[in-house]
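What follows is a structure written as structure tokens; I'll ask about it next.
With one protein chain removed, the remaining protein chains of the complex are shown where they sit.
A and B are the chain letters, set down in written order, and residue numbers restart from 1 in every chain.
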Amino acid sequence: MLEHEDRPELRHHFADVVQQRNAASLGMWWFLGTEIMFFGGMFCGYLVYRRAYFPEFAAGSRSLSLVAGTVNTAVLICSSLTVALAVRASQLGKRKLLVNLLLATMFFGVCFLGIKGYEWHDEYEHHHAPTFYFNAQDLVHNNPNLHMDPQRTKIFFSLYFALTGVHALHMIVGIGIFSVITFMAWRGKFTPEYHTPIEIAGLYWHFVDIVWIYLFPLLYLIDRRPGA
Amino acid sequence: MERKNYLNAEYGIRSWLLTTDHKRIALLYLLSITFFFFVGGFFALLIRLELLTPAGDLMTADMYNKAFTMHGQIMVFFFLIPSIPAVLGNFLIPMMIGAKDLAFPRINLLSWYIYIIAGGLYIYCLATGGVDTGWTFYTPYSSLFSNTHVVEAGLAIFIVGFSSILTGLNFVVTVHRMRAPGMTWSRLPLFVWSHYATSIIMLLGTPIIAITLLLVVLERTLNLGIFDPSRGGDPVLFQHLFWFYSHPAVYIMILPSMAVISEIVPCFSRKRVFGYTFVAASSIAIAAIGFLVWAHHMFVAGISLYSALVFSFLSFMVAIPSAVKVFNWTATMYKGSISFSTPMLYAFGFIGLFTIGGLTGLFLATLGVDVHVHDTYFVIAHFHYVMVGGAVMGYLGGIHFWWPKISGRMYPEGWGRLAALIVFLGFNLTFFPQFIVGYLGMPRRYWQYPPEFQVYNVLSTAGASILAIGYLLPMVYLLWSLRYGKLAPDNPWQATGLEWKTTSPPPTFNFDETPVVTWEAYEYETMPLPDEVTLER
Partner (left out) sequence: MAEHTEHIEHSEHIGSSGFYWLIWAILIVATVLTAWISTVDLGVFNTVVALLIATCKALIVVLFFMHVKYTSEKMTKAVLLSAVFWLLLLLILSLSDYSTRYAG
């Protein structure tokens, strides 16, 4: 019971902080497991249709900006670095460094969303957003030897927007979580003995990065060979 | 004068709505799912009234579509899936492993609020016109053609899925990290093993239906076309994704009920469970193999023959671990000292009815037979035998078995036995004729039928009214017992298990001192017999 008085962050139903930390960690890993399945359902749809409608998927993929996709991938990798360094800073009790790294993480996250938003806007302007105004005739004309079906192209863009949209939602939630955590860090709530929220938020953030690591080749790099 | 326990520790609505005590949250769930049980039951009533006559004369066909859709969705998503885990699992698991609470008490409360929000959205959908797609939301009808509130229903079920996921998450982490000293995996009550397996399914399966329903909602609102065949979409893809969850979901519904049976049978046979290791392993096996059989719902939907063969074979395999449990429960009773208490009557009912339901599942897994009986009342009878004859009987048995612990009162045993018998008789009269009429060719989801099927439908409706009485009785006498029931001792059944070592009702933190476990589960040979008076009340 003495430990519960010493450690206000220790919740009453846990025997000690290690048990609490291990429970939090296992809980987050299981949650990430559910997220793998959540995105996985869309990956299943993607795989089925890519197999069936490869020319349309390839053409749709080529119409996405390779530069934007590559830069965004790099941006997320930078944010994973800052998060890993932030966890390290909290392990070493370096409060100022911790806060700066958390802010950097959120900054990269916002950059990613900005670039993504720009891409979506661009796609919307080209009538490639799967709304009522969808029109893929430009892609059909640009790829005459593929004999593309515009309806099938819409399926590519539907999955593209669903996948990147759900991913972006996860990013927004992640940024929200980090803003709370940054505030807590600034207030000095974390010590080398207790920084579990940063660790588990970091796990979540790395996962969102990993989803993008797969989305990038699956959406942007279907067929970029010359002459395709 | 009254000892402090979790019920009287604090008073007032805030202490209930903001509680993090797993026992209070279990009661919040008990009230909520009971409410939805009766809403779902109301739709069942409408269905059975319409089917009294061959003509479609009570309601329009559209209305009938809504009735069976909402009956199914409410019963599956808002009653069966949460029922035992969220009520009995929440209440008992921490106590059974010697912990003060679940690993994440606030997330537990959050899961209830998510359930309530989802339930509210579904009631809104119901009140503004309902949904008529069938509980299975098949596309392109749900994604394109239906004029009903598919989006609201889909979102409600999407949201309630997260309640399920959080419950499963809590259970898994709790069992891994919160066991008392000495409570090794091999000493865990089988109730915990079954709920652990259930939680794995909840965690790995539910996200798939979440994303699938989200895609249907997006398809409907943005007119995407991914499930519309006229635009290159694939309705069978929807079915693959839908059933990847919805088949394991039936194991989410039955495993907790099996968990209850595994506790009741040894207690009222005064014998340890036969083959503990096999029963525990069979829970895991059911969860694992249960994920490999989903396309048996799609045998006639256009999947490849080779795929159908594989899924048919795997569906036969999944029956094996279930059979192991039935054999082991039976072997537990062999040469035991049996008493016919209310929980034991429900357990007997479960074992018999689940066996019938499970065996008819094998009929359905047989490709040739399924071509004939798919989408007939044979299927409906099959799943009601396992879901109602199985899961609901287990739920009622569990509620009675642990009622003394939960409420501190004994229910009236005579009424309990009577209700159990009425449920058993009413159930069989309702659903056995459906096997026959389904085999004879009556399709499901039809609101009118050829006159030669009427006699079976009349029997079925008669049975349903008797079943309804059987369900209403416990509502009455359990409530009565809260005020007038005999005060319950700590361990009225002389059962093993840590939950019986604490008071009835338990204190807020379950145990005055964390127990240290040095004994195996189900050591009934060392337990005294229950009071004669307890059983003969």
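Everything that follows uses one rule, which is that contacts are C-beta pairs under 8 Å (C-beta built on N, C-alpha and C of every residue); 3 or more make two chains touch, one makes a residue touch a chain.
Computed from a predicted model, the values in this text were never measured in an experiment.
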(request) Among A:48, A:110, A:146 or A:177, single out the residue that touches the unshown chain. (result) A:48
(message) Give me the chain B residues in contact with the hidden chain, please.
(response) 176-181, 200, 204, 208, 236-237, 240, 244, 291-292, 295, 303-307, 310, 514
(message) To test your reading of the contact rule: which positions on chain A touch the chain that is missing from view?
(response) 3, 15-19, 22, 25-26, 29-30, 32-34, 36-37, 40-41, 43-44, 47-48, 51-52, 66, 69-70, 73-74, 77-78, 80-81, 83-85, 88, 91-92, 193, 202-203, 206, 209-210, 213-214, 216-217, 221-227
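Throughout what follows, only the chains that are shown with their structure count from here on.
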(request) Mind checking the centre-to-centre distance between chain A and chain B? Centres are C-alpha means, answer in whole Å. (result) 35
(request) Spell out the residues on chain A that touch chain B in their complex, using ranges where they run on. (result) 11-15, 19, 22-23, 26-27, 30-31, 33-35, 37-42, 44-45, 48-49, 52-53, 130-132, 149, 151-152, 154-155, 158-159, 162, 166
(message) Please output the residues of chain B touching chain A within their complex, sorted ascending.
(response) 99-105, 107, 165, 169, 172-174, 176-178, 203-208, 210-212, 214-215, 218, 222-226, 231-234, 237, 240-241, 244, 509, 514
